[in-house]
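Removed: one protein chain of the complex. Kept in place: all other protein chains.
Going in written order, the chains are labelled A, B and C, and every chain counts its residues from 1.
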Amino acid sequence: MSTSSYLTISIILFSIGTIGFVVRRNAIVVFMCVELMLNAVNLAFVAFARHHGSLEGEAAVFFVMVVAAAEAAVGLAIIIAVFRNHRSIETSDADHLRL
Amino acid sequence: MESMGSHREIVDASLAIIPLCPLVGAMVAYIVGQKQKDLAGWIATAASTLAFLFVVKNFFALGTNQVLLDKSFVWLSVGNFSIDFAFQFDHLTAVMCLVVTGIGSLIHLYSVGYMAHDESRPRFFAYLNLFLFSMLLLVLGANLLVLFVGWEGVGLCSYLLIGFWHKNIAFAGAGRKAFVVNRIGDAAFLLAMFLIIMNYGSLDFMALSRVMPGETSEGLATLISVLLFIGATGKSAQIPLFVWLPDAMAGPTPVSALIHAATMVTAGVYLMARLNFLFEMAPLAMLVVCMVAGLTALVAATIALVQNDIKKVLAYSTVSQLGFMFLAAGAGAYWVAIFHLVTHAFFKACLFLGSGSVIHACHHEQDMRHMGGLQRVMPFTAATYWISTLAIAGIFPFAGYFSKHHILSALEHAGAHNPQLFPWGVPLSYIATFAAILTAFYVTRSAAMTFLGSYRGHAHPHESPWQMVVPLVVLAGLALVGGVFLEGALSLQHYLGHAIPVGDVHHGESMASFSFLLNALLHSWPGFLGVGLALFLYTQAKEIPGKIARAFGPFTQVLANKYYVDELYGAIIVRPLEGMARFLWKGADQAVIDGSVNGTAAVVEISGELIRTTSTGQLRHYGFFMFVGTLFIIFFYMAL
Amino acid sequence: MAGVGVLVLFVKGFIVQQLTLGLASFCTWVERKGSALIQDRVGANRAGAFFEVGDLLKTDNVLLQPIAFVVRTLVLAPTLALVRFLGVLGVINTLLNDALKALLKEDFIPEGTSPFLHAMGPFMAVAPVFLAYAVVPLAPDFVVAGYTIRPQVVELNAGLLFLLAMGSLAVYGVILAGLTGNNKFSLLGALRASAQMISYELAMGTTFATLVLVYGSLDLYEIVMAQAGSVMNWGILHGTGIVSFIILFVVGMAETKRGPFDMPESESELVAGYFTEYSGMKFLLFWLGEFAEIALFSLILTIFFFGGWHIPFVSLPEGVWWAALVGHAVLIGKVLFFCVLQIVIRWTLPRFRYDQLMDLGWKILLPLSLVNLVVAAVIELSLK
Partner (left out) sequence: MNIFFILLSAIALSSALGVILMRNPIHSALCLIVNLVAIAGYFALLNAHFLALVQIIVYAGAIMVLVVFVLMLLNSKLEEQKSAGLFMLVVSSVFAVMFIVHMSKIYGAEFSTSGVASASLQGTVANLGRVLFTQYVFSFEASAVLLMAAIVGAAMLAKTTPERPRGDGERV
């Protein structure tokens, strides 16, 4: 398969993730949409890595995974903390810092 | 003048560890001190002792005609111009480092006892260690910029420590005064550095010592030298910038001993010794140095005659002694200046610590008129104070004799290699001799008023704890035998000869010979005169000083008011500055700047009111804007 | 050529699948009968045990009587004797009656959940375990008709990682079961089980890293081949192998959620934990998956620490079919030993408290495995 097919899939997945991020209210779903976007980018990285025949792209994916893992740990902890205070994980409810 | 840097062997060594010891010590002492206040002092003492041990190690590692060098890292690099964060350890540095860390350690130990009941002693010890770090940077720095960092660092620590008891407004003001006065000198120092960078493109001592002698006009050398000397007058309290040092006595006494007697104030002398090749090229600057130093030595000594505060006496004495050092340096005898620096560090630190011990015993009473007869209750303090008194008076065989004797002879022979100085050398030596007599007199006066006679105060004095007595004894021992040791055993002149020009080394007569002893005792006459006079006046004929004071009424008044220098500065500098500042405050700042700032703020506020409608607090909206923004950027770049 | 390859793949897959089921069945039987032995009771011995030849094939027809006699004595009687024997041993009860019962039972689906997800629960519990068998080598290479055949379904050079991946996927079966149970007990059981599995996966991953470091390969076949020759080459005797073995053994017991680690399904508190709402064949699938996992861990332990198919002091010829067969038998023998050992432990030790379980995982096994990793690395470096 040509690299462009993988890239196109990656772009579509990224866009779907973005739409989800904008439309959904549940914080955990929003979080999952971010993961979806990260994965789309990972796919593009690997496709580029193969296209250029170098390992830099794969190394980048590795680091994205590390960051995603850290993000999951902290992000979910934040969501739990928010839930404790608000009894809700709707992102639209957490707007107390608005002016 | 031969260039000293050319034939020296450069050896790599790790010197950064020396200043790092007190730096780490400062942090640890402060942090640990939050929980364990008593531990802070011991940690700081251990850190400085460790630094001392490293210095000793390097002292023994340093061979003849060697210089140890540690290029830690490239600090800044602009075009062709680059400066390393580098340390250098030659024989001059070795002597300075030994003094700084050795006396520093003793004073740390002393402070453990002195500050035992202070609430914020962790802060004190952190500052003290930080000072040691800065001072080591100053003496170890391999270029002017590192030296300058240390220079500023010691200034900062001095400010912090003078104002250590910052709840007392006057004390805090004294700290501020020291800082501001030092700024004036530092400005000149900076100008000198700019000039050096502009003309030579380097600040490295060794590079400069190679480059400068060849391609410097006398005018440029004089300009740089004078600017550097102005910097030195700030740090080393010479006329006209000496006014801060007496006020600096507001700080705790160990601080006065360490910073304002033994180490920091001698930085200017060190600077001159370090840049000797530069001053050598500027005979006129040397003359200026000598004149200012001679004047300072005399003026400060006369003021010290009439002070009643024991620490003020010592403070003016320090100013005067620094004048002696600059006299030696100005006469081209740098090693003599360093010699006096070392011996002065011994006996003046001992005097200050002794005064601290007395003050401690008398419950923070500093006025000598309320002391007296303390010899009976404080035998150790009294004995060490007397030894140091005799040392500063310049009586053989105490340490002060040797250095002072060398200064006087250096002045007499100054014309030999500096023709500019020739007509002035002998008069200057007379002035110095007179100042030496005064020195002996006022120090003996302070000792007599404190320790002899009967007690005139109301407290219940007692001998100080061992942490304070041990440093006193050690320093008194050094004041006693230090001169003989440096002159004879170490032969300081020969030793420093590896690093700075010292003239002809005299290996001459043995110190044990009878003629030498007789000669030495004869040359101690100013000391004997001053001490004897003071003892007579303040123990036998107690009514005479009062009569003298009344007889010279106006002159005594002038002396007691320190020649009205502070008032003079107030009238010609401070008040106009205040007026200008007030105009700038009311006219420029409030009207123009505040107006424009408030106007800007108003614009921001209005636009903020408008834009804040986009801040909905909804994560989705922010995400959406981000996405659209990214799209916009992509389209924009693709369109290009 | 491709056709042959695909054929071989399918054959291998089929064989391994049968082997998996066989091992799981064996474990089930040992569980039933072994527990009885340990608890000093008889256990399952009824099903099939009362078959008597009796009146079977009794006929009044004189002509047929001899034939009937022959059939009865030569065919029927031995068969029935075997059945009786197996019945007394409990094999029939375990393999036939239980399965039949499960098949015939009502497939209960709780109200308010998605039937699809409810069915996915047992599937996700079993599928990763069965898939994990795909990368496990079961015997040395052998040559048949010019083809060198490796008795391993998928020759993956990162087999160890595949095991880890499948192990991490197994959590979803538990989670789905708990979520779709629509029941507090199953939810609590699933929470406990998934927390337990995640916790012990850390120590497992770290120990796997240690093993990779020791063997210098992720390929399971190479790991086994590295242990050829003397017993001293076996993983357990190599460096800190004994520590790794103990960690992995304990982790294996915990990952299968059995033995003293059966907090998730502690019957006395949670009815049956995360599969409370499952019945019939779905329940049996969980059961089967559990035993397949026991066998899988035994297989892993054998491969990592006990030389796989290698026999101490005996070297089998290479590439011969019977050598592969002997090797396979040796491997399976070692595996069965560990299966039995795990079941014996399960029936011997009392259950942990939940906090003790977590303490063991986080405060003992994880630090121990980290130290083990460092020590093993130092030893490997010093050996080089």
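By our rule, a contact is a pair of C-beta atoms (placed from the backbone, for glycine too) under 8 Å apart; a residue touches a chain by one contact, two chains touch by 3 or more.
Given the structure is predicted, the values throughout are model-derived calculations rather than measurements.
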{"item": "Displayed chains contacting the withheld chain", "value": "A, B, C"}
{"item": "Footprint left on chain B by the chain that the document does not show", "value": "620, 624, 627-628, 631, 634-635, 638"}
{"item": "Chain A, residues in touch with the chain not shown (by the definition above)", "value": "1-9, 11-13, 15-20, 22-26, 28-29, 31-33, 35-36, 39, 42-43, 46-47, 49-56, 58-59, 61-63, 65-74, 76-81, 83-84, 87-90, 92"}
{"item": "Interface with the unshown chain - residue positions in chain C", "value": "114, 117, 156-158, 161-162, 164-165, 167-169, 171-172, 175-176, 178-179, 187, 190-191, 194-195, 198, 201, 205, 218"}
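We take it that only the chains that are shown with their structure count from here on.
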{"item": "Chain contact graph, described as a line, ring, star, complete graph or other shape", "value": "other"}
{"item": "Taking each chain's C-alpha mean as its centre, the one farthest from chain B", "value": "C"}
{"item": "Chain A-chain B separation of Cα centroids, rounded to whole Å", "value": "61"}
{"item": "Numbers and ranges of chain B residues touching at least 2 other chains", "value": "none"}
{"item": "Multi-chain contact residues (two or more partners), chain A", "value": "none"}
{"item": "Complex interface listing, chain A residues touching chain B", "value": "18, 21-25, 30, 91-92, 94-99"}
{"item": "Chain A contact footprint on chain B (complex, rising order)", "value": "612, 615-620, 623-624, 627"}
